[in-house]
Every structure is written in structure tokens, then in C-alpha cells.
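Please read through the structure below; I'll follow up with questions.
Complex shown without one protein chain; remaining protein chains in place.
Letters A, B and C mark the chains as written, and numbering starts fresh at 1 in each.
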């Protein structure tokens, strides 16, 4: 029970009941065989299936289904933020709380997005832009666009097809999907959806027992995964208060809950990276780098790529925005002639084609989006995923024309300006979607 | 159909109906003879005129006429922003959406205005300011004030007289009007309104077939046009979501809509500018320059002027404000002794006489206003245009007295201070007029 | 009629009626004998007095008297902003519009106050502060505090005793009053209120006919005025739109109104200052200086003092805040060893003892407050003026103790820090009092 990433509370809550339906929605189908052996089977439950689903959960599900009927047509979605607005309306409250929340006061989560507002363009004119090519190569794999679908946990919370429909949509649109270690479907179930020519990456949480990781690396090789992204920013689960309030409800967490919920082994070190490099021929990337010194260390350790990331603002609050770290690290790499030795990716806060172009101008090889695809998939399944990709592709191509640029590699740092001060103008749609943190509710107590 | 700047959707929508009334409101009278030959006539429509006007459009028009009756007197208008407030109330929704909107998240559109808030004055005292002269010369033409009426599409959306009444108002007040390539009235219809001594410029969109452009240059010479402004920031139409939401309605755009809507040939290059220079003796300016390097290129190519402009924030979002580009480029030109070789104009975000004075202090030869005249004309026709000019002239003259300056050429960069941070104080009237971007509507779905 | 500072409209409005009551409320008793000779008497009016007072004015006056009954006790006023809150409630609308308004978008008016938020203190500890002396000397006159009551027009709009009760309050509290050229009471009426030991300054608007100014200088000498403050920022009246909307009402201004309303001769130059210096032994100050170069010119011309001022944000919008100009000019003066040759004052935006201390730290000899005294006097007459002085004196003495300083001259620039960015924290009371600019009203027209 102490090893359960979701803490012991939830296990105690459903003890003695058939929690299969809820369990299946939150875990991949192979989770039991992977983590629990025969010794853990203690007996049969004498009670109808689904008895553990609460009245509230049934009502929430009914509401969600009702709301889904009134969904806007997918063609009415004009931008990535629109998906979030729809998701906010149709997701069950606990799924919305889990997806949209960040840690502590959510400063970093919002900073991730608004940091892009510090960057302005210096476009060129009178360039022949009749033909614009936005395809690129990431970790040696050709792909149709300079972005990928990043790993995000529990896609089934938002849509019954979970990561499967995300995979289908990405396949159709030739966009790389990074498979999460904490996906709702199993690694194999997701890869079974692979379309011809489609590429996947794998996001790895390293458990205390390294055998499990080594096995995963082998499995990735077998299934032709094109990149391993070792996540290094999650020795413990961040303090995500919106999520906790739903998870623990009126009782609050008990004393055992918080300290135990870890995703990565907190003992993970550079030595592990070296070890993984030895057993695998697949390119290995480190996801969760947040300072230039660690990018240089990654080069020393022969790592193929890093993702500048703060886990979408869900771990250490007051981490810097990845785009800011990118703007700091690239000149350092160039000065040391190391910028061709490693690929730099960022994720966090990306909503517009212009955000992607900014990252590319600064020197990123590509960018990842997580929540964007969760929201698109939750609302529309595969159709939503495809639409999200198309919107971003269209915005990237259109704005590259406005920049006077026809190929990804022509974007460079002379076409962008970084300002010290934040953007002055609110992103109204983003703000409208943002769920403000609230002080503890006091039921009927009137304030002074 | 694929060449239609407004996309194929709108053509399909009215296929088989008499759309004359709507068509005539949106296009100049010569558009058919210019772009369609006899081969396109496929037959006669057997149905009463106006049958394509929808019920909603009829109601909107009635409402507009009703609202026009309650217009404030033009003398109650105290500033340019007041025109926008009235326009917001009396324009039909689709016209308001088309005029007021920008691209993407409208950061640049708002930045254009608020960037002026970074500049503060250092006025002189105890100067004899009994006589102040605000007249100046632009592209060799004497004019009564250091601003001009910039090109803006479809003036007839807001007022039946469209560009004609704008021309009349500008003529009376001796202000130069730049005629739009996408005006509601034809080039000739507008020029037929010319008053004695009045000057016009022409804004040119270059089509793939250059013959059309060359013909326009000749026509400009015949009709004594004093300047050609080649627009270079519109290889495609910007992603103007407010406008799209009205244009495509509940169905959203179909797959063919977006990519096709281009105004300029995306193949337009500096070679075309050189070619235009050869066939025309009229001064040629480039409209839509956004980086210092391109101003220097313009000097090299012998261009007479550039307009630092981002198309009113309707093309590339996160373009810099023209006044910021101006503050960057003028010292570079002066350092290279090129500041007398080319005239620099800006447009975008100008609402007050102080905005104009700021641009002149920084080194602009003059400034253009687009929406300001559209709003004034939409509300009051010619009277509104005249009032807009008078308000600006009065504000410029009054504030030049406060600056301790009696002639345009005495304004210089020692009288202005640029701050790194944005102005702190909201422009309340501007903000009240600004139509906030909204996430997609979800009809009756309650948010969590 | 063309010379009337309030414009011709108001004269036309009351033509043929007995406007005595209104006239007397707005003008000093000697204004007719000073500006109009016998030739202007055209006959008698055959109609009861007060016939020109409109129904609305009678209702507004009744309301004001009603509100005055519910005034908070003067002891419940805790700070200068509280006076403004009360004034906002009890002043007739046109008086509130006239007093509280600024020019254009009121950026400078608000900047004046908020610029103080850029300055933070570096207080000393463990200094014996049992005895704190806040008295000082300004233009050679000993006074009890480092601030003075600045000139402000038309005190009678807010209180029947107008400048008389201001003079009485200042006299009791030993604070210098600067008498306005546009006071509601005459120069002599105000000076007749002088208490033993009380000092006055005079604020001079220079009219085209210099004889009038020379006469005023002589009169000042006769009545023992201790300083002449020549105002130089008002060649025309600023564009104060809140005030205009009340003044011109539903018709808007007519064409003759605006351009004529001037306070100073726009032909006023440094030669006039030299001339005034020759005919007067009273110290002469220039009020309205806004750039360092002009402070240096003032030293050259032997002027005794300058007031860094933008007329309370009522003239040139986007003028810099006086405290910012002060922070710029003092180091320049010190570097040239001129800081003892001239006294520097500032006015504009001062509400707290800490504001005064900031100005003194930066090098100001003293500061002026205008609206603060108008509001205090409007609400409570002499008692209000005394309370305003006491509050400021208390705040200055208290905060000097917290600064570890016992005498005005011990305040210096090492005790203050200027930040580039504005203060982050709203001044909630100030903001609540601020009357937001509004776009033109559209009666019953619903906005889109």
C-alpha cells in the first residue's frame, strides 16, 4: 500500500468493495501483472461489480454524457485554448482538477504560458513564401511538424479511449506521441495502434528496482520506440492542491498520504543515465532539466537530448519557464560549440503556433504539448487530436509566411526579441479558462 | 472560387441565390469586370433580388438604423476613442467584428496602442507659442497635418457612402487619403470625389499576375496619385478569429477555407519593388516593414518611404508595435547618415494628438490612422471624418504649445523619454471599447 | 467675450438673464472692476435675481446641503485620501468634475501619485528620535512644516468661504498658502484674513498686457507677500474632458469654445522673467518646470526657485511625474554645484507624509498640495484645512522617527531607493476615489 503512487487513502476508501470499474479507468490493463504477484490475491469479493462507484460519481458521469451531447462541432474550435474551454465544461470535476491543476500557488504553471509573452518577433519582408515546409527531424526521425504529443498520465479520465485515440490521431497526422509511464492503457495496447510510418517515444519513470527499467528499455527496442525520455523531476508528487481537494474530500489527507506518493525513485542519479545508455541503442533524453549547468552535464554524459521542462508546473513551484531556460542555455551551448551535440526540447505552456516558432527561433529542436492533447482527446477523441495537430500546423505555416521564412532551419535568434518585462496584455482566453486557486471553503460562515 | 480573397465558403453559401445587395456592399463596382470575364457568366437567376439576404441580416440592419437615430451629436465627440464607442454600439455585429478584430490573441493589436504609454514628454517652457504651425510635407506633397487617413478595407460595411465620404471629409480638411486595394468603391469612384488641392495615395496589393499591378501604377499616374504604398505583410490573411466566428458561424470553416485567402502574392520579392520603381515616377513606399534591417534594404533599393506597420495587429501576432520599431530604427539611420534618404511613417494604435507628437519626436515624417477614420465615417459619414481630423489637429496644436514648440520640425528626440516598462495606468476609454477575446461558447453547458 | 477664460459658450448661455449668483460663486469680487470698464455696461436686466440658476443646479445644491448633514466627524478622517472620498460624495457634480479631473486620458494625473510608489526607504535604527523637528525655511521664510498649500482655482465651488477658510486654517497651523490668480475671492479679501506671523505666496498668470502683471507684483510687495510663483505651463487650458462634459453638456462645445480659453499669455518668455526680477524684490519662482535643462536655465536667469509641476496632470498628458523629474535634476545640480543656488519644489500627487519625506530625501526644499486642501476645505472649511495640515505633520514626524532622523536637513538621498518598475501594490483608497474615464454615453443604445 505504501508504494501506491496515488497514496494509501484511496485504497482504504474502496477496501472490501469491487472497485474494478474505477480501477480500470485509472490504470493500464497490465498494471496488476506487472506490480502485484499471486501472493497479493487474498480472496474473492462477494458483491456486484461497480458497487464502489459512488452516487456522486454516477451523477458526474451522467452530466458529462449530457454535456457531450451539446459539444460544439470540432470545426468550431479555432485554437488550442478552445479545447480547454470545452474540456472545462464537459470533464467530470475530478478529471478537470487533475488535468488543469499545478503545484502550490500555480505560479510556474501560469509562468510557463505567459513567459512566451516576453518574446516578440522581427519578421522579414519580401521573401518568396509560396512554399513553406514545416517538417523536421527529431532524434533522427522525420516528422511532419516541429512538435510532439508529450506524455501525460491517465488519459482515460477524460475519454474512454484514453491514449489509444491519441495514438490514432497522431498517427494519421504524422506527429510523434510520447507514451506515458502512467498511461491508462498499457504500453503494448497503445503501440498496437501504430499506423504505418508512425513513431512513438517512451517516457520512463525509474522505480527503485532498476530491473523494471531495464526491461522497459528492452521492450522499447522490441517495439521500435524511437526515443526514451527519462523523467527526472518527480522524486515525489508535487503539492497539487486542487487535485488533493478532490482526492481527499471533506476528511483531508491522513498522515500517511502525502509523503509516500513518489513516481521516480528519489535515488535516481547520473549513474543510472550512464547505465541506461549502455543497455540501449535507442536515443536517450532527459526530461525535466531546469538549469544550464545540467544541460552541460547531459552533454558530458552523452545524452542525446534534454527536455527543458518543469512538468507543466506540477512539481516545484517558482521553477522558471522552459522558454526562459532555453533563451539562457542556447547561447552558452553555442559559445562552447556544443549546440549540435545535443537536441534541446521544451514543454509547458504552449498554445499557439507563434509559441512554437518562438522556441524554434531560440534554438529548440521541437516542442511538446501535453494538456493540449488531453483536452482535445477528452472532448472529441481521435477527431480532436487530429484537429489540434491541424490547428497548430496551420498556425505554424501561416506565421512562418508572415516571418518571411520557408523552412524550420531558417528560424533563428535574430528574428526574436526578449524583453525583461512580461507581456502587458492579458491572454483573455487563457485567463478565462484558468481556474483560480481558492482559499479553503468555509461553508456557511460569513466573512467579516 | 479558390482565388476568392474571402474564401470559398461564402460563395457556396449564396450559390443559386441573388446575392447582389450583399455583394455590392462588399465589393467595388468594377470588381466583376476586372477579375471575371464573360466566360464566367453561367446564366440568369430566376428569383427576386435580395433573396440571399438572411432574416438576421435584415434585423441587424434595422437595429443599426434604429441606433443611428439615437447617435450623440458629433460635437459631443471629444476624442478618437469616442468614435469607437459609438461605432461599437451602432455597427452591425459582423462589421464591428471585422473592423475591431486582430489576429490570434490580439496581443499586437493592443500593444500597438499601449506601446505609446512607454513614452513620456520633456516639454520646454517660456517659449513664445502664440503661433503654431502643424502643416508639413509628406512624399513631397504639402498637407495640413502630420497624419494621413490610411487604407482600410470595406468602408461600406459601416456606412453606405464608404470611402466616398472619407474622401470628401479628407478633402475638406486637406488630409491625404490612402485608397485601399480592397475598398468598397472602385479606385475611380473614390478619386472622382477629389476636391481642389486634395491629394490621394494608393495602397497596392500585388496579385500573382503582375500585369494587374503595372496597370494600377499607370492608372495612379493618370489620376495624379501622389504615392504608391506596396503592402508586403499580407501573403495570407491573418488568423482573425473574431471575424471568422461571424464569417463561418455555427458550422465553422470547412477544410478549404483558410489556406486560400491571400491578399498579396506570397511570391512578392524585392525584385518586384525594383520593377515597380522602373515603371512609375510616383514615389513608392513599402507598407508593413517591421525590422531595421529591412528599412536599410529599402534605402538600398531606392524606395522613397516605408511604413512601419503590422497591419493594425491583424497579421502576425507578437509583432512589435510600430512606435517601438521607430525608436529602434531612427538612431541606426542617423548613425549611417541615411535619415534624410527615406521617409519613415508608422501606423497602428494612434488615438491622441500626443501619440502623433511622440512619433514625430522620434523621427517619423507622419503617421497613419485606419480604424479611427472607419469608425468616424461609419457613425457620421463625412461629418465624422472632418470631426476626427479636427480633433486630432486641435490636440496636436494644443500639445505642441504645451511642449514649447511651434513647428513640426522642432520636435525631436530630446523631448521624449522611452521607458523599459509599460505605462502603469490603464487607458480606461480604450479598455472599455476593447472587445475581449472569448473562449468558445458552450451554449447551455454550465462550467464546473 | 473672446478673452473669457471659461470660453464664450457659458456667456451666451446666460445672456439676458441675471446670473449674479452663479457669477459670484465663480469669480472674485473685484473681477469686474479689474477687467471690464464702464463701457461694458449695456443696461439693466428686468428680471428677478437668480433667474439664471437652473432647476438642476437648485437640486444639486439641495443635495449637497443634505449630504453635508451626514458628514463624518472631522476626527474620523485618518488621511488625506479620506477627504477626497468625502468630497466625492458631497460636492456638486460639476465641482467634483472640475476639481478631480485631468487632461486627455489622465495618465499624468495618476502617474503623479503612483510615481511615489517607485521609491522605497532605507531607514536607520538606534538613533535617538525623542525630539523631531519638522519645521523648515522656504524662500527665506520660517514655516512649521516642509509643505505648503498650493494655488488652485475656484475654491468657492466647493465651499462658500472658498480661499478665506483655507487662509484661516493655514494661518492657525503656520503653513504657507499660495494664492491663486483665479481664486474665487480677491487677492485682498484673502490677505485680509492673514493671522499674525502667517505668510502667503502669490501664483501669477501673466496676461498679454504686462501692465497687469507689474501691478500685481507691486501689490504683492505692499501686502508683504513672500514669494511670486509665475505659472508657465498654461498657455492654453488643458483638454480636461470630464470638466468639458459638464461645461458643455448635451450640445458639446461649439466651434469657438476651445481655442480661446487661455490662462497665461502664450507669448510669455524668459525675457518676461528677467523683467519681473527687475521690478520686484520678492523672491520669484517658476511654477511648471518639467525638464532639467529648464532648471539650469532658471539658475542662469537668477530665479530663486522652481516648482517641478505639471499642473496636477491638467495640461500636457504624458508629462513626467514631478518626483521623477526631481530625482533626475538634483544629481545634475549637485554635479554642477548649483544645488544651493536655487530651491526646488514639487507639487502633484502627494497624499501621505511618506510622499513628502521622499521628496525631501531626493533634495526638494518643500512640496505643495492643491487638491488635498480643496477637498478638506470643501468638506469641513477651516476645520478641514487644519485637520489636513495636522494629519500631514503627524505623518511626517512619525515617519521621520521611523527613518531614524530628527531634522529635515538630515533626510538625504542615501535613505531612499528608486526602482525602475512601478509599485506593484495598488493604493486601494486612491483607486477607489479615482473617477474612471468613460467613453461617450449612448443613452439607450445597447452595445453588441
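Keep this in mind: contacts are C-beta pairs under 8 Å (C-beta built on N, C-alpha and C of every residue); 3 or more make two chains touch, one makes a residue touch a chain.
It should be emphasised that the depicted structure is a prediction, and the values quoted were computed from it without experimental measurement.
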item	value
Chains in view touching the one left out	A, C
Touching the absent chain when the full complex is considered, from C:103, C:165, C:181 or C:354	C:354
Absent-chain contact - pick from A:18, A:294 or A:355	A:294
Of A:134, A:170 or A:268, the residue in touch with the unshown chain	A:268
Chain not shown, touching residues in chain C	67, 70, 72-79, 81-82, 84-86, 88-91, 93, 96, 117, 119-130, 352, 354, 358, 394-395, 398-399, 401-403, 417, 420-421, 423-425, 427-430, 432-433
Missing-chain contacts mapped onto chain A	104-107, 110-111, 114, 232-233, 235-236, 238-239, 241, 244-245, 248, 250-254, 258-259, 266-270, 272-273, 286, 288-291, 293-294, 297, 315-320, 420-422, 436-448
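Criterion: only the chains that are shown with their structure count from here on.
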item	value
Size of the rotation, in steps of 5 degrees, that lays the CA trace of chain B over chain C	90
Residue-number overlap at the chain A/chain B interface, same or different (half cut)	different
Centroid spacing, where centroids are CA-atom means, of chain A and chain B in whole angstrom	42
For chain C, residues contacting two or more additional chains	421
